[in-house]
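Below is a structure I'd like to ask you about.
Left out: one protein chain. Kept in place: all the others.
Up next, chain A:
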Amino acid sequence: MNGSGTGGRLVRPFALVGGRTQPSRADFTLITLVTTVDPQPAPVTGLQPEHLMILRRCRVPTAAAEIAAHLDLPFSVVTIMLCDLLDDGRITTARPPVQASGSPDRALLQKVRDGIARL
């Protein structure tokens, strides 16, 4: 059962989310910023360690891709965990200002350009 010796986690990633593979919401893109609600709406007992890690890390707004990187889990798995936390009112999300390819706001483009010029 544990003899393959690959040294990875003992639980297959999707087992962490009860075998579900589809997020309940499409709220999470790679750069959706996640912030932990403070105070929490309910005691955090019963949450999995990964959920608790997310809540700790997102005390400052953190992009979903960063959460996935820190948890070392595939992005879609982390998305499902984030959906759980969002459903429970434990996190809030800020969707990116640019939703689809097309014509982003020129003021935003200029702001990005000005920021890069200061590098």
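Just so we're on the same page, a contact is a pair of C-beta atoms (placed from the backbone, for glycine too) under 8 Å apart; a residue touches a chain by one contact, two chains touch by 3 or more; residues count from 1.
Heads up, the rule we're going with is that contacts and distances are computed from a predicted model.
*Asks:* One chain isn't displayed here; going by UniProt, is it "Branched-chain amino acid ABC transporter permease", "Succinate dehydrogenase", "RNA polymerase sigma factor" or "ATP-binding protein"?
*Replies:* Answer from the record: the omitted chain is "ATP-binding protein".
*Asks:* With respect to the chain omitted from the figure, which of A:L47, A:A68 or A:L85 is a touching residue?
*Replies:* Within the whole complex, the residue contacting the unshown chain is A:A68.
*Asks:* Considering the whole complex, not just the chains shown, which residues of chain A touch the missing one?
*Replies:* That gives, for chain A, the contact residues 29-33, 35, 60-61, 63, 65-66, 68-70, 74-76, 92, 94, 96-104, 106, 108-119.
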